[in-house]
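In this view, the complex is presented without one of its protein chains, the others remaining in place.
Per-chain numbering from 1; labels A and B assigned in written order.
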Amino acid sequence: MGGGVASEAARAAEAILMVADEPVEPQLLAQLLEVSPSRVEELCDELAATYESEDRGFVLARVAGGWRFQSHPDLAPYVERFVLDGQPSRLSPAALETLAIVAYKQPVSRAQVAVIRGVNADAVVRTLCQRGYVEEVGRDPGPGQAVLYGTSRLFLERLGVDSLADLPPLGDFVPGPEVVEALERGLGADDT
Amino acid sequence: MGGGVASEAARAAEAILMVADEPVEPQLLAQLLEVSPSRVEELCDELAATYESEDRGFVLARVAGGWRFQSHPDLAPYVERFVLDGQPSRLSPAALETLAIVAYKQPVSRAQVAVIRGVNADAVVRTLCQRGYVEEVGRDPGPGQAVLYGTSRLFLERLGVDSLADLPPLGDFVPGPEVVEALERGLGADDT
Partner (left out) sequence: MVCGAGAPPAGILRSVSYAVHTEIFEGPFDLLLHLILKDEVDLYEISLSGIVDGFLAHLDGLVVALDLELTTEFLVIAATLVDLKARRLLPGPVDVEVDEELALFEQRDLLLARLIEAKTFRDAGNAIELLAQAASRSLPRTAGLEERFLALAPDLLAGITPADLHAAWLRVTSPAPPPPRVVLDHVAPIRVSVGEAVDDLVARLPGAGLMTFRALTEGMIDRMEVIVRFLAVLELYKQGLIELGQAVTFGDLEVSWVGDPDSVFAGVDSYDG
């Protein structure tokens, strides 16, 4: 890696790409790093070349108009084993409850799910999103603009129903007062 | 990185860790890579040292019982600009104190927390459960079968520590002699 400025920008690019869930467009990187888009392309090309020459197990790839880290294609057999053996093969009861909340209360934020379930649901919602059963459907208009989630087409297909209207009806849900309050508030953070 | 086999295992570890969305336990890595858990620890330590010596913008960290990639703390200003969601809101002093009691006294019931704090702990414990830092870990075998609480894996992740053993010992926080003397004096203990 070069010295000074280039190095700082390259390191910042690595940090951002590491935490990004989606490919990051060069324009956005350029803005965040305060360099030109063409400089971003150079930096990323250099990083990708470095990883390749060092024979790393990951690559920096140009995908869907942006840059992202991904596993090296050579190592797919290991990753496949991880997918098959290292991941849960069925929904836990807790995950199913979270999915039920999203299905029946959509659009709903993660904080609202946490209030209804009484426990944090971030990891479960993330997994459900990654598996494509749940997706972002909008933003809460209130302060904080929390992401709102709903169920996907895939969810309906896998469950074998045509539409949400085919799910068994709700019945009488009588939420506790703190749940009602949380739902009405729209919910940013809740501290006690 | 050495040659041959070591290199393949290290590369496979990098690939798997790149697609994992939570810390990966060494036992699982060992199984997937077909090496011993202690070899996994060596490999990961070596990888972490390599990234550090190369001044990368990411680190391989040992957190909550497993290994994960994360951004380098130096680059927080860039990463914060990139991440829209923002950090989870801060806990109130009451919530922090309760969290400390649960962390150091677990498994512990709400009643036990209330005795230490001198105030009812139900609302605070509920908040900590919703945040996912605290969870039910069992029931008191005695009469009443009170729910017992402990800290979660998310708690360790948020603190960036590998296990509860890595928390500073509680003894570090017992007030020093000057404070105890002040308390004694405050309660008129000196003129006995």
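Convention: contacts are C-beta pairs under 8 Å (C-beta built on N, C-alpha and C of every residue); 3 or more make two chains touch, one makes a residue touch a chain.
What you are looking at is a predicted structure, and each value in this text was computed from that prediction instead of being measured.
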item	value
Among A:30, A:99 or A:148, residue touching the chain not depicted	A:99
Chain not shown, touching residues in subunit B	17-23, 58-59, 61, 63, 68-74, 76, 79, 83, 87, 90-91, 93-94, 96-101, 103-104, 114, 116-120, 144, 157-161, 167-168, 170, 172-175, 178-189, 191-192
Contact set of subunit A toward the excluded chain (per top definition)	18-22, 68-71, 76, 79-80, 83-84, 87-91, 93, 95-97, 99-101, 103-104, 116-117, 126, 130-133, 155, 158-161, 166-168, 170-171, 173-176
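Basically, only the chains that are shown with their structure count from here on.
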item	value
Gap in Å, rounded to a whole number, between the CA centres of subunit B and subunit A	22
Of subunit A, residues touching subunit B in the complex	1, 7, 10-16, 18-20, 24, 28, 32-33, 54-58, 69-72, 74-75, 78-79, 81-82, 85-86, 114-115, 118-123, 126-127, 130, 147, 178, 188-192
